[in-house]
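Note that this complex is displayed minus one protein chain, with the remaining chains in position.
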Amino acid sequence: MAEPLLRVERVFKRFGGLLAVDNVSLAVEAGRITALIGPNGAGKTTLFSIISGFLPPSEGRVFHRGADITGMPPHLLARRGIVRTFQIVQPFAGLTVHENITIGAHLSRRSRAEALAAAAEVASTVGLGDFLDRPAASLTVAGRKRLEVARALAAEPELLLLDEVLAGLNPTEVATMVPIIRALADHGTTILMIEHVMQAVMSLAEHVFVLAEGRIIAEGPPQVAVGDPRVVEAYLGHGAAARLSAAGGAHV
Amino acid sequence: MRGPSIAHIVLVIAVLATVPLLTTSNVVLNFFTVALLIALVGQGWNVLGGYGGQYSFGHAAFFGTGAYVSAILQMRYGVNAWIAFALGLAGGALVGAAIGALTFRSGLKGSYFALVTLAFAEVLRILASVAPITGAGVGILITLDLRPQAFQFQSRAPFYWIILALVAASLVIVRLIERSRFGAWLVAVRENEDAAQAVGVDTARVKLAAMTISAAITAAGGGFYVQYFLFIDSGIAYGPWISIEALLAPIVGGIGTVFGPLIGALVVKTLGELTKLIAGDAPGLDLVIYGGVLVLIVAFAPYGIAGLLADLRVRFARLRSSVPERAHG
Partner (left out) sequence: MLSPVILVPAILNGLLTGAVYGLIALGLTLIYGVLHIINFAHGALLTAAMFAAFFAHRWLGLDPYLAAIVLTPLFFVLGYCLQRFVIGPAARGEDRNILLVTLGLAVVIENMLLYAFGADTRTLNLDYAFNVVDLGIAFVLIAFTIVVLGGMGSVTGALVGGLFIGVVESLCGLYLGESLGQIGIFVMFILVLLFRPRGLLGERA
């Protein structure tokens, strides 16, 4: 089998006495949408930070196209095509929407005119085309999430790490974002997403990893992974799986 | 990015260039010369502080190095004044790069960065006050030699035009930075370093480059000071007064804008002169006013005069337009 685009190999992360990531190994295939789910505090964002270079692992390696990228700083990883968004959005608050996205576009473009033009295009893809000259700080939560995605997109990533990009959005807003994400994957961008919004995970992801207490407890196609009794337990508590199947069918 | 065009800059410089033609008063000319000097030094600070968001409280380190290197080369080694000036600029840039490399590598930001820059300036001041090469407590006097080759002139006007040329160059440099990829990266670093890194900005390198450019521009001011006043000592070169004026001008005029330092320098210097007129020449009073202005600007006009003007423009535009504000989303 061909080398996956991203491979995480036996990664541990300790913060003092706390083991946030416990022997995690996973592989992300190119061109697919992979989801990383699990209860709060499971270590998902920590894992993202390790993959994207913001945190070094205590143990273990990360490989990109077979090359060891463990511990490489974020800006070098971005230049390799690995770009992340942040769970708590991090806009360039003092700049306009257009300027925000342009900074992403500058990753592969030196010319300001080119970067501005590319940024405008990306903006319309995510539906921010009419808000180019607005200050980023004036956007709503949904707008800022879109800005976060747009800025990352403008950097033309090969692997896009989306950290809870749908959190805090109402159902309509979610329904607008999902096709945008699918379109990205259709265009060839590999996506690894942390998500809590299950409907999105079910409809978007081709492969799911479930993380609980720092450990991968299940993986597979969404329906399979989500139906796994261990996953149900992780979300709903000990004994829940048994209770649910006794009540007739497990829905998450 | 919004901001003035080269044409705007040329216009402003052209207007300022007429000052020596409109007045014969040495007092007035001196006022403008010193104001332009502060504008230059402030523009240096502006690159790192205004655009880069790294507030240095020790820009005297670069001003003083530019001054001392030039003075020492001229007086102790007989180097031509113009070459000494250029080398002073280079020396200041080097000090900037060194301090930048040390501080940014350690990840120092915000208050810690401000403190460390202050400490560096103080270290240099103390060293300069005792080292023989800088003349220790006595300082260095440049020998009078009123020839253009020696970067000295019989009348004041040529000094004025030279500092104006330097200011013009600094305006153009900042304008070019504003419209370049480096400039985009620089403000990204100012706004959010993590987010900048996530999209490929090498924040440490960007900050270092900004620091070096910033130091070079400020050092040029130091080199000019030495030629104009023909004297330098540790208190003038590395003292808090210049570190404060270096940041006050851009903050008052408009932090992170091309013309901010120039506007701010003129305003601050005018305030200084008014203070002297009203209350006499006592030491310290002008700095009291400056400190007060700093607090007031931060409190009421954080984007400086340029910011206030921009606000007025927006309000005026809103009054004229009849289209209601659209909802954001």
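Letters are used for the chains, namely A and B, taken in the order the chains are written, and counting of residues starts over at 1 for each.
In this text, a residue touches a chain if its C-beta (ideal position, glycine included) is under 8 Å from a C-beta of that chain, and two chains touch if they have at least 3 such contacts.
Quick caveat: nothing in here was measured; it's all calculated off a predicted structure.
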{"item": "Chains shown that the absent chain touches, full complex", "value": "B"}
{"item": "Touching residue (missing chain; options B:I13, B:V79 or B:A119)", "value": "B:A119"}
{"item": "Which of B:Q43, B:S129, B:S170 or B:T257 contacts the chain that the document leaves out", "value": "B:S129"}
{"item": "Hidden-chain contact residue, picked from the options B:S106, B:S155 or B:T270", "value": "B:S106"}
{"item": "From B:I9, B:L40, B:A67 or B:I244, residue that would touch the chain that is not displayed", "value": "B:I244"}
{"item": "Interface with the unshown chain - residue positions in chain B", "value": "53, 55, 57, 102-103, 105-106, 108, 110-112, 114-116, 118-120, 122-123, 126-127, 129-130, 240, 244, 247, 251, 282-285, 287-288, 290-296, 298-299, 302"}
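Quick note on the criterion: only the chains that are shown with their structure count from here on.
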{"item": "Complex contacts: residues of chain A adjacent to chain B", "value": "52-54, 73-76, 78-79, 83-86, 90-95, 99, 102-104, 106-107, 109-112, 115, 130-131, 134, 138-140, 142-143, 151-152, 154-155"}
{"item": "Chain B residues within the chain A interface of the complex", "value": "1, 179-181, 184-185, 187-188, 190-192, 194-203, 326, 328-329"}
